[in-house]
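Removed from the display is one protein chain of the complex; every other protein chain stays in position.
Chain lettering (A, B and C) follows the sequence in which the chains are written, and residue indices restart at 1 in each chain.
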Amino acid sequence: MRYEAPKTLEQAIALLAGANGQAKVLAGGTDVLIQLRSNRAAPDLLVDIKAIPEMKSIVADAGGYRVGAAVTCMELIENETFARAWPGVVDGVKYIGSVQVKGRATMGGNLCNASPAADSVPALIAAGAVAQIAGPQGRREAPVEDVVLGPGRTSLAPGELVVSFVLPRRAPHSGDAYLRFTPRTEMDIAVAGAAVNLTLDGKGVCSSARVSLGAVAARALLVPAAAAALVGTKVDEAALARLAAAASAACKPIDDKRGTKEYRIKVAGVLARRAAKIALERARGQG
Amino acid sequence: MSRNHVSTTVNGDRVEFLCETGQTLLEALRDELRLTGTKEGCGTGDCGACSVTVDGRLVCACLMLAVEAEDKAIQTIEGMAAGEALHPLQKKFIEHAALQCGICTPGILIAARALLERNPDPSESEVRYWLAGNLCRCTGYHKIVDAVLDAAREMRGA
Amino acid sequence: MARVVLSSALAPYTDGELELELDVTNVRQLFKALAERYPDLRDHLEAGIAVAIDNEIYQDALLQPIAPDSEVILITKIAGG
Partner (left out) sequence: MPTTLKYQEKDLKLVGTRPPRPDGVDKVTGRARFGADYNLPGQLIGKVLRSPHAHARIKSIDTAAALALPGVKAVVTRDDFAEMPDEMAAVGELMINFRDVTRNMMAREKALYDGHPVAAVAAVSESVARAALALIRVEYEVLPHVIDVVEAMQPGAPLLHEDQFTVGVKPKPERPSNIAKRLEFGRGDVAAGFAQAEVIVEREFNTKPVHQGYIEPQACLASYSADGQAELWTSTQGHFVFRAQCAKVLQMEVSKIRVTPTEIGGGFGGKNNIYNEALAIALSRKSNRPVKMVMTREEVFRGTGPTPGANVKVKLGCTRDGRITAAQAELNFQAGAFPGSPVNQASMCAFTRYDLANVQVVGNDVTVNRPKVAAYRAPGAPIAVFGVESVVDEMAKKLGIDPIEFRLKNAAKEGTQTYYGPRLGPIGYIQTLEAARAHAHYRAPLGPNQGRGVATGFWFNIGNETTCALNLQEDGTLTLMLGTIDVAGGSRAAMAMMVAEELGIEFERVRPVVGDTAALGFNFLTAGSRSTFASGMASVIAARQVIEKLRARVAKIREVPLEAVAWKDGQARPAEGGGAQFAPMTLAEIAKMAGKTGGTIAGHAEINAQGAGPGFGTHIVDVEVDRETGWIRILRYTVVQDVGKAIHPAYVEGQLQGGAAQGIGWALNEEYFYGDDGVLQNPGFLDYRMPVASDLPYIDTVIVEVPNPNHPYGVRGCGEVPIIAPMAAIANAVENAIGLRLFAQPFSPPRVLKAIEDAAAARD
């Protein structure tokens, strides 16, 4: 196994595209190293992308943000202006393991590892984040919800990698939140997760919303029906109940050591409702 | 098997070692540099016994490749005391009986120091959540939390 | 004669007999007498049996004296984590 740490995106793509045998991108490594240790991955080449400046930067851009895919979770959490703009995304990032793990882990890795339970992904989907992708054929963009196809599978072509995430400009009176359920308070994998991002009009009526669920299907889901339950309402109890029902209805979970199907369906609705309340509070508190 | 040459800084000392690409920083510290104070409890980032700082950032040494350590500044438990003078956290851990078997202690001390460097006056809850990545099976965490809070008090001069 | 009481856990090895009197002066003699009387009990005696002599428990104490008026209770050995 060879290790390379290219300093430019072009070099990274050339290495990935030109690899003899299997090549793997190494960002934070918090998933990759575990796969190496358990022989679930045995690449011939590791391409460490942390020396590429574009992938390590957080840039405020036209009212929105561009977050490099290799920015660590702790760097993002410590960026106070970003946390004010996208508290729900930071909620998700905070759940990615311990402080130690977050010192290495990245949103790019969290997405491309393609676990259905990745904590930052529902929040990014709800935020309407777009992944900027580069590869041998050049650059392209894709909504975050289109990157993961199923457990361990992405829509990235050979040689492609996610460079950064673009989060749009925030409308006034907007708020987002992510909640997950785990048996322990920390150090756990989501049994279910729900992210809600909503915007209120001047009268406090929800004018737009996006709802995403994690760990309840083969990949994180964007659930328009759940969002529709909020739009046009003041996010009252009745709307929240419809949101919860729509969220539960969208689940296609499995039974495993982390939870049963029935449990995930039920809890996804509960979490969506609770996340929406937090998002609402945040939207109201925001000019 | 060809090995990689790595040149880095550990506890302020310039060191060099050879490692296989798949070897972790933890393995390099323990097996190549014989710095065995950093412990392996799980090898998967779930117990925190291998906590070290890399360029000031708290990480699990088992979740970082040794080759990634090139030109970094690494701090381990062996560098925590200044000569014979124990760090206030080290003193408070002994004073509060915050350690029993001691296998998690180096990792917890490194993690607690990283907390206090960012937040000199943490609440009980902040200490508990910050240390959630460090498993201890002996103490129930009670005396660990007390020791960290007391060390923070002393370091603030309060 | 010491009064010897067997824990009910030992009943399968003594045809249900749980109380008897034996003329023994220490634990080793007690075990020997019991092994002669109950062959099925033999394998359990030294490895798995403790005795309570007048309510004090003794484990691995073959030479512990037994007084003529003592009550000796055989119990299964105790260990721990």
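By our rule, a residue touches a chain if its C-beta (ideal position, glycine included) is under 8 Å from a C-beta of that chain, and two chains touch if they have at least 3 such contacts.
Quantities reported herein were computed from a predicted structural model and do not represent experimental measurements.
Student: Which chains here touch the chain that is missing from view?
Tutor: A, B, C
Student: Out of B:Val6, B:Cys47 or B:Leu116, which touches the unshown chain?
Tutor: With B:Val6, B:Cys47 or B:Leu116 as choices, the missing chain is touched by B:Cys47.
Student: For chain C, which positions touch the chain that isn't shown here?
Tutor: Chain C touches the missing chain through residues 5, 7-9, 11-13, 15, 43, 47-48, 52, 55-61, 64, 73-81.
Student: Which residue numbers on chain B touch the omitted chain?
Tutor: Against the missing chain, chain B presents residues 1, 20, 22, 27, 30, 34-44, 46-47, 49, 76-78, 80-81, 86, 90, 93-97, 99-106, 109, 124-125, 127-129, 131-145.
Student: In the complete complex, which positions of chain A touch the hidden chain?
Tutor: On the side of chain A, residues 38, 181, 183-189, 191, 256-260, 262-263, 266-267, 270 touch the unshown chain.
By our rule, only the chains that are shown with their structure count from here on.
Student: Which integer distance in Å separates the CA centroid of chain B from that of chain C?
Tutor: Whole-Å distance between the two chain centres: 54.
Student: Quick one: report the Å distance separating chain A from chain B, using the average Cα coordinate of each chain.
Tutor: So the centre of chain A lies 29 Å away from the centre of chain B.
Student: Please set out, as single numbers or ranges, the residues of chain C touching at least two other chains.
Tutor: Residue numbers touching two or more other chains: none in chain C.
Student: Show which residues of chain A lie in contact with chain B when the two form their complex.
Tutor: Listed in rising order, the residues of chain A that touch chain B are 1-3, 5, 26, 28-30, 33-34, 36-37, 46, 48, 50, 72, 74, 97-101, 103-104, 185-187.
Student: Which residues, counting only chain B, touch chain A once they are in their complex?
Tutor: Checking each residue of chain B against chain A gives 4, 20-22, 24, 43-46, 48, 51, 54, 57-60, 62-65, 67-68, 70, 111, 114-115, 129-130, 132-134.
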